[in-house]
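This is the structure, below, for whatever I ask next.
The complex appears here without one of its protein chains, the remainder shown in place.
Naming follows writing order (A and B), and every chain is counted from residue 1.
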Amino acid sequence: MSGPILETRGVTKAFGGLVAVDNVDVGIEAGRVTAVIGPNGAGKTTLFNLITGVYPVSSGEIRFDGVPLDNMPTHKRAALGIARTFQNVLLFGNMTVLENVMSGQHPRSRYGFLEAALRLPKSRREEETITLNAIKYLNLVGLGLYAQRDALSLPLGQQKLLAIARALATEPKLLLLDEPGAGLNRLEKQELGDLIRRIREMGITTVLVEHDMDLVMGIAEWVIVLDSGRKIAEGTASQVQRDKRVIAAYLGEEVE
Amino acid sequence: MSPEQFVDNLISGVAQGSVYALVGLGFTIIYTVTRIINFAQGEFVMLGGVFSFLLFSSVGLPLPLALLLAVLAATVVGAVLYLLAIRPARQASVISLIIITIGASTFIRGVVGQIWGKDYMPPLPHFSGDNQWLWIIGITLVVMVALHLFFSRTMMGKALKACSINRQAASLVGIDARSMAFTSFALAAALGAIGGAVITPLTAPHFRMGLTLGLKGFVAAAVGDFRSQVGTVVGGVILGIAEAMVVVLDWGPFASAYKDVIAMLVLLLVLFFRSSRGAAQEAAS
Partner (left out) sequence: MLSRVRGKWSYLAIAALLLFLIIIPFKWFLGQYTVILIFIGIHTMVTVGLCLLMGYTGQISLGQAAFYGLGAYFSAVLTKTHGFNPWLAMLVAALATGGFAYAIGFPIFRLRGNYLALATLGLGIIMAVLFRELDQFTGGPTGITGIPYLSIGGFTFDSPFRRYFLVWFFCLAVLLVSQNIVRSRTGRALRAVHGSESAAESVGINVAQFKVKVFVLSAVYASLAGSLYAHHITYVNPSPFGFLFSVMVVVMAVVGGLASVWGAIFGAATVRILSDEILLRFGEWDVIVYGLILVLVMVFMPRGLFVALKEAYERWRLTHRQRGAEA
């Protein structure tokens, strides 16, 4: 492995008096599938929001590919190669399935208002590439047949796959998946596991927040455990499972 | 400016600001209960003024009765507005609701202009002597005390308050959110109409007076972030004083027109100050 692609040092996020993420150091190894687990309210999604720049860190530092991210806005981080999905999916409801994925190509294309307004050759060329790439990612997640459907007409499981396709279309180095398995049935979860393995084979580093332990144990090569905003353990899946603090954290609120 | 002039202006500013506060409280009450900014709020002020004039001058009712009935009539309009335009538009987006209330305000304004004419109506007589400003301040104070008692002592007031704090929790304890929304529109209309009625002796009622007064009420409510009634009142009074002082600065014939510009500038400043905080809060939730 080639070392961490993403590193956080002492990252802390406080909302008023509530410390959601507390002095967290993590290193995400390039090319690996890493899972972030922890009880509800452990700060997992907040950590994602800090990595993607949804809000600034209260203190600490995040480096991506050796570049300090500081106060870089979300859209620039996407251009650098950080993509994500959301717990509540957040597809573009006013677009077709294909257009959703085409939007994902935004940072990999350049033409703007003027070229679009006049339909200059550059816009047509790029538009063609965008469409072809979008179809490619759509096929990768197995939604090629539904390209022209309205995005929100898909059932939840397919919506979640579509969100992954949209994120992949940004051609990221690092893909953050926020509870990709939530709401999926057993078969869909299996397919999701396969998809994540394929994404890994494409050389994309994946980090997922997930509650389904079977899914996590099946695909994650490294597991980071958060509780009340702090990192309490990390290691391989089996190491983490035996960790006393992890067991205690989970017993604190019902084991799933 | 002599000290007497200054005091006079201060009083008129506070009175004018009280009217803005009344209008603004209407915004605040509807917003806290329904999360809707009612762009038709200004029209209730206009209705209060126009109805007062009509009932007093055309119908010939005694002044107190005319004022009371005018406020009641405007309240009914507010309730009808909710039933016909807001309630059927369930799950409408913010933009849709803005357009609906703007449509309603355009409609109300148009109907009044069409039926009762587009000319300025003569102002009503002062309630007594030459101290209408004091009447306005006094009535506003009484209304505020009544409002406070309503929210803290009556069942319905408490239910409204509960609804504005947490709608889901309120509905869990059996408070019907829709009847609360209905009440909030009626109450807001009444408050606006009171503002319109008390100011009619000083400004000629006119079918288009609602736009500016509504906007200034909005400025007042924006100071209170649409949540705080105290903030709304403070905002209204500050705006009223600021305007009165601008007129005193004597910028020649434009002063009164620029008065409105200044209200808008205050609004923009407040909005931008709020927005930076609001955005942070939104991201955190």
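Heads up, the rule we're going with is that contacts are C-beta pairs under 8 Å (C-beta built on N, C-alpha and C of every residue); 3 or more make two chains touch, one makes a residue touch a chain.
Keep in mind the model is a prediction, meaning the values are calculated, not measured.
**Student:** Among B:Gln5, B:Ser58 or B:Gln114, which one is in touch with the chain left out?
**Tutor:** B:Gln114
**Student:** Tell me which residue among A:Asn40, A:Gln148 or A:Ser238 touches the hidden chain in the full complex.
**Tutor:** The missing chain is touched by A:Gln148.
**Student:** Looking beyond the chains shown, say which of A:Ala20, A:Ile130, A:Leu154 or A:Ile232 touches the absent one.
**Tutor:** Of all options in A:Ala20, A:Ile130, A:Leu154 or A:Ile232, contact with the hidden chain holds for A:Ile130.
**Student:** Would you write out the residues of chain B that touch the absent chain, in ascending order?
**Tutor:** Contact residues on chain B toward the absent chain are 37, 39, 84-85, 88-89, 92-100, 102-111, 113-114, 211, 215, 218, 222, 254, 257-258, 260-261, 264-265, 267-268, 271-272, 274-276, 278-279.
**Student:** I need the residue numbers on chain A that touch the omitted chain, in ascending order.
**Tutor:** Within chain A, the residues that touch the unshown chain are 52, 54, 73-76, 78-79, 83-84, 86, 90-95, 99, 102-107, 109, 111-113, 115-119, 123, 126-127, 130, 148, 166-167, 169-170.
The criterion applied here is as follows: only the chains that are shown with their structure count from here on.
**Student:** Averaged over CA atoms, how far is the centre of chain A from the centre of chain B? Could you give it in whole Å?
**Tutor:** Here the centre of chain B sits 47 Å away from the centre of chain A.
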